[in-house]
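Every protein chain of the complex appears in place save one, which is left out.
Letters A, B and C name the chains as they come in the text, with residue numbers starting at 1 for each one.
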Amino acid sequence: MNAPNKSGWKPQMETSEDGIHTGPATTTGNHALMLEEPLLFEIGHAEVTGVDLPDIDESAPTRLAGLERSEPVGLVGLTEPETVRHYTRLSRQNYGIDLGFFPLGSCTMKHNPRLNEKMARLPGFADIHPLAPQQTVQGALKVIDELANWLKTLTGMPGVAMSPKAGAHGELCGILAIRAAHTARGDAREVVLVPESAHGTNPATAAFAGYEVEDIPATPEGRVDVEALKARLGPDVAAVMITNPNTCGLFEKDFRTIADAVHEAGGYVYCDGANFNAIVGRVRPGDLGVDAMHINLHKTFSTPHGGGGPGSGPVVFSEALMPFAPLPFVRKGEGGNFELVEEESREATRGQTFGRMTAFHGQMGMFTRALTYMLSHGADGLKQVAEDAVLNANYILRSLEDILHAPFADSGPCMHEALFGDKDFGGGLSTLDLAKGLIDEGYHPMTVYFPLVVHGAMLVEPTETESKASIDQFITAFRSVTERALAGDQSLKQAPYYAPRRRLDETAAARKPKLAWSEPEK
Amino acid sequence: MNAPNKSGWKPQMETSEDGIHTGPATTTGNHALMLEEPLLFEIGHAEVTGVDLPDIDESAPTRLAGLERSEPVGLVGLTEPETVRHYTRLSRQNYGIDLGFFPLGSCTMKHNPRLNEKMARLPGFADIHPLAPQQTVQGALKVIDELANWLKTLTGMPGVAMSPKAGAHGELCGILAIRAAHTARGDAREVVLVPESAHGTNPATAAFAGYEVEDIPATPEGRVDVEALKARLGPDVAAVMITNPNTCGLFEKDFRTIADAVHEAGGYVYCDGANFNAIVGRVRPGDLGVDAMHINLHKTFSTPHGGGGPGSGPVVFSEALMPFAPLPFVRKGEGGNFELVEEESREATRGQTFGRMTAFHGQMGMFTRALTYMLSHGADGLKQVAEDAVLNANYILRSLEDILHAPFADSGPCMHEALFGDKDFGGGLSTLDLAKGLIDEGYHPMTVYFPLVVHGAMLVEPTETESKASIDQFITAFRSVTERALAGDQSLKQAPYYAPRRRLDETAAARKPKLAWSEPEK
Amino acid sequence: MRYLPLTDTDRADMLERVGASSIDDLFVDVPAVAQLDGPIRDLPMHASEMAVERHMKGLANKNVAAGDAPFFLGAGAYRHHIPASVDTVIQRGEFLTAYTPYQPEIAQGTLQMLFEFQTQVARLYGCAVANASLYDGSTACWEAVAMAGRVTKRKRAVLSGALHPHYAQVVKTMAQFTGDTIADAQPAIQTEPDLDGLVSRIDEDTACVVVQYPDILGRISDLSKVADAAHAKGALLVAVNTEPVALGAIKSPGELGADIVVGEGQAIGVGLQFGGPYLGLFAVRDPKHVRQMPGRLCGETTDAEGRRGFVLTLSTREQHIRREKATSNICTNSGLCALAFSVHMTLLGEKGLRELAAENHRLACLAADRLEKVPGVKLLNNAFFNEFTLMLDGKPARDIVRDLADRGVLGGVSLGRLYPGVDALEHALLVTVTELTTEEDIETLATELEGVLA
Partner (left out) sequence: MRYLPLTDTDRADMLERVGASSIDDLFVDVPAVAQLDGPIRDLPMHASEMAVERHMKGLANKNVAAGDAPFFLGAGAYRHHIPASVDTVIQRGEFLTAYTPYQPEIAQGTLQMLFEFQTQVARLYGCAVANASLYDGSTACWEAVAMAGRVTKRKRAVLSGALHPHYAQVVKTMAQFTGDTIADAQPAIQTEPDLDGLVSRIDEDTACVVVQYPDILGRISDLSKVADAAHAKGALLVAVNTEPVALGAIKSPGELGADIVVGEGQAIGVGLQFGGPYLGLFAVRDPKHVRQMPGRLCGETTDAEGRRGFVLTLSTREQHIRREKATSNICTNSGLCALAFSVHMTLLGEKGLRELAAENHRLACLAADRLEKVPGVKLLNNAFFNEFTLMLDGKPARDIVRDLADRGVLGGVSLGRLYPGVDALEHALLVTVTELTTEEDIETLATELEGVLA
């Protein structure tokens, strides 16, 4: 929407210090197709609406216990034309997979097939109630059952919990099952071991579940130090949380050995499955001794990230943990009908479930998408997914290692991610500067400063849905920005030049947080 | 898709002469979210496909009369990820109503409601065959009948032909009916009178139908010169084609008088209804003596323009012309069933139909959208549509007439369009330069150099779906660009500066036309 | 009202600026006779999105969607699987809500797409240049006849009897007014099209011969024979194609010598939609004819910085410049359908199109073999791509189609409906099979047909 420009853009400015806005300044602050957009609250009105409803009959009797609203809510409305334009203009200030290469490490930003979107919108899936009588939702329960079967078969694990809402929620599910299992055998343990390279959700989850978190040392080649780990195992260690392939982009060769040792010591093995895309269809975590692993359907199985979610994080379980899986779950009942096992029929279950993690049955909208994706690829296609994802990553690693510090380049092939560091950058330039330089080149930067074990880490995950041409152009651009970084080209400090905004002041944002719009004082 | 940049953009260029690309040049030619995109044929491959189909069994017998294809077609394919990205990147180089104000005069670029799109995609409408047995498409025939009824009632005309595919096709339909009517009474006439201000399709249509075209003189105030017209009428004049409201944005006050005179002289009155949005729900052309008028569903009734079409141009008819309307048409049969009257049942009809204009029954996909729109607004809403459209145009006219030449500002209120001229521009600047300046401000320019009767014409049609805030910002921007034009600001000659492309060389394009891609000579 | 942003306050403020005391003041030029005293009567008032949706769904549910029954209709409109991503692309607001690209600097998306589309169509048709689309195959067919007249300065067109009757009707309808003479004929009901009969009708006044390929009975004939005969008489060959998928399996009309190739593009990306909007394709084999072409053309050029870009070009042919001297009166064409076609064709590519064609033909052969076995059914065609003609005993085909529909099968198109009064065709049923047809569907049709014929 284009009300008079409220964004603080200064029309009078003929040239910004870096010169990129030379050429006549515009009164609107717009630049042709790069459009400024005011806040909803600056263009909307309380009396405007984009939904036609009957006017309120003030005289109609109400049964609201005398709590009728007396104050306005403070919302504003837009008509449909204004609404569509407001959000279309906002969307154009965003980068997405549909626009270009999005090698955000650990996030598996693969293409989101449009058939998934179409199937998820079928009224038979989108317009059914979670508490509908079960005889009216047999198809939905079958979707959950079919997807569960795919996940169990792909991982070689006997059980799966479908309700977790994202990866972190899945981690919680796994850790709670582990805790429940120990409790069930009267074996209280307080410690969960997590490598420093782990994603922040791992330690956060262990703590959230009431555990102490201890570090697992790593070897110089970027893998878990098996001996050190073994040395630490003992009656107080409830579990280890290991990401495999790990966040340095390497496969944990000794995972099986580690798993055996942990089991030996009475603990359980939690595997962070966020990187499953590297091995899906080729390696079954069940063969490596995993007890619990979450799978991010929004990574490996192509459901969209949507600017931050929703995701879905089913957790596969070993025999040992299965009995403790949460409610509800779907089960084939007599007569081939599917039943939803809830508190109601809890007694009917093995009854050791640790409880309920969420109100309903999980991310059905993601299940339909993921199942559509799995059926499209099939067992052969998914294997190819892993192989192409790994090939693309190695191709990038070997095409850049000559100019960019690649700490684990000698630790063997990488899996689906290539990890670099900022060693040798000149002129005080950092990984952040390089990332911003890539923005001007038309790319979404890789993951930066993660994992923590590498200085100025840059984690590049191409995924399998990029073409060679796309990756080649990225390599060319990446090399050129890297050369500037090595040469200490100070212009990088100012990047990005061409994005809807130049660098934003995050310190100011945190110092005096402004987290909601409020009417400007007149 | 981002294969190595093939667009001719020169990375080495540090600063383009006008300085807007200062700031580091990029190797990709991209500028953050403004992305270059190669041609499909530069990134696609003959062996790549985005559709999974069984491999060809070369040994399978064929029954193709020995005409099996031996040469490749010469097409290339992309996988789905590459396809979605290719077209998404291309789309971002386009301006549309969803992005901002699009005051393209005579084109009625109003908001396209999304409910229309949703309804048109219901399988019951989108997935039915034009020759399906009629008992299986009663709902579709009813849509045509309901829409026909709306159009007849809104125009106050007794008949309507639904099959014309766009405005120009509708003009043809009307003119052919007129010709058929004259022929039927053995009254051969050769001339159709068309004002110079008319849209190009009017004379083109008359000529296409085998008529000579003669000009109708206009008055200085921008309307048809009634006396001159009357003087020209005679036994050779088959019809007049008059646009009302006319392309100068004025209502033809004397339309009724003109119509009577034309009828008097044995001719018919064709009204170009492209500007119906100004009067819909408020004025019925039937009350003005019109014999035939096309309605652009893609203007007045909100079906999308789609970058050039498709449209839909039903034609309403007077009693006199009704019998000559084309096939096929829908009629209520016995038992309330709807019937499609085609050649098959031609004898069953009044039989004077001039024939068939298109293979099937017209733009069903537009009918469902237009009917959805009409039902949404209702009779009261459509009246408001006309009133707001006219109010917005007058608001713009009166807000700019002080600095911009408005040739007919004294001819009374304008209808839904405000017309300006380029009088007094300095430094050899033209309407084109002003238009390009508006592009940088974030607008799609108004219609330029049409109608021909005004020098450097600028025809501004806001439509009713713009907010006051939107129009106010446009006025501010328009004034500032106008001031630059009056002052002869030479920087305007270079505009646009910020669009995906600077001015394009149209002369070169026409001198040596390159109309299809061909493999570059190695 | 949800689509009208002006508030009453806005309206009051704006009227003041305009210097009008009421909205009626702005309509003073409307004569009294035409002034209404309020909203038009006999029409409903505005309705909520919810209510409109209920109404429209009610109407949609009164139709039998092709996807809900075994489906065998074709005859100029074909049902193929459209990948989901096609709709994603055409719903992009930047494509959907754009106008004809009159301001190229901010319309490169539409323009580059059109340039790619033109290239795809030209290659599919075996031609040098294709335009940016016309309304549909039937109007494209007339435009071809008209263009042939301009090129040859002759006014006689010879139509094959096996040209889609609706297309022939459109041509004949237009010719009444332009004074062209149209020599058409009845289709010969025989396994092979009667090319000799057609050739024999070509004379020195003939501007063009119009032949459909594959033809309305599903037959495929070697156009080169007709091309040679036409060229020998100084006439042009206009080839008409209604099923672009076929060209993935058989030689292109251009390759066989057609001078102008026109057709219906709906089969790729657009869908059935009860007959419209569809997509008129128009191409010429010889670039020298470009300046006589109807419709818009997108061409390549460069911008002020030397970057490649695209524009609409050669517009001196068009109505907005040439007015009564234009090559056609067309303005709005089928832009968004061209986009849908181009996206689907991009997804298919050479490989996909060839495989799609092969799969259509394979299933069609399967169906022909099975249906031939039904008592009272004879297969007319020797050759066909994905549709063929069955000659049926007993009841007229139109009744059989109706009876099949009553049994829940959309069994084909009765040629009697297309050729009213041509007795020989009263018993001819045109059956179409695509990749969406299952072997089960074929079995169902065979069984029900047997039931209906019994």
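Rule of thumb we're sticking to: contacts are C-beta pairs under 8 Å (C-beta built on N, C-alpha and C of every residue); 3 or more make two chains touch, one makes a residue touch a chain.
Only a predicted model underlies this, so the values are computations on that prediction, with no experimental measurement involved.
Partners of the chain left out, restricted to shown chains and counted across the full complex, are A, B, C.
Across A:Gln93, A:Ser430 or A:Thr476, the residue that sits in touch with the chain not pictured is A:Gln93. Checked against the full complex, the candidates A:Ala32, A:Met109 or A:Leu321 give a single residue touching the omitted chain, namely A:Met109.
Summary of contacts with the chain left out: across A:Ala32, A:Met322, A:Met366 or A:Leu404, the touching residue is A:Met366. Listed here are the chain C residues that touch the chain not shown: 2, 49-50, 81, 83-84, 88, 91-93, 347, 435-436. In the full complex, chain B makes contact with the omitted chain through residues 32-33, 45, 47-53, 78-82, 84, 88, 113-115, 117-118.
FYI, only the chains that are shown with their structure count from here on.
Interface comparison, B-C against A-C: more C-beta pairs in contact at B-C. One finds 45 Å separating the Cα centroids of chain A and chain C. Centroids of chain B and chain C (each the mean of its C-alpha atoms) stand 19 Å apart. Multi-chain contact residues of chain A, defined as those touching 2 or more other chains: 32-33, 79-82, 84, 88, 113-114.
Residue positions of chain C touching 2 or more other chains, listed in rising order: 1-5, 7, 46-47, 49, 83, 85, 87-88, 93, 105-106.
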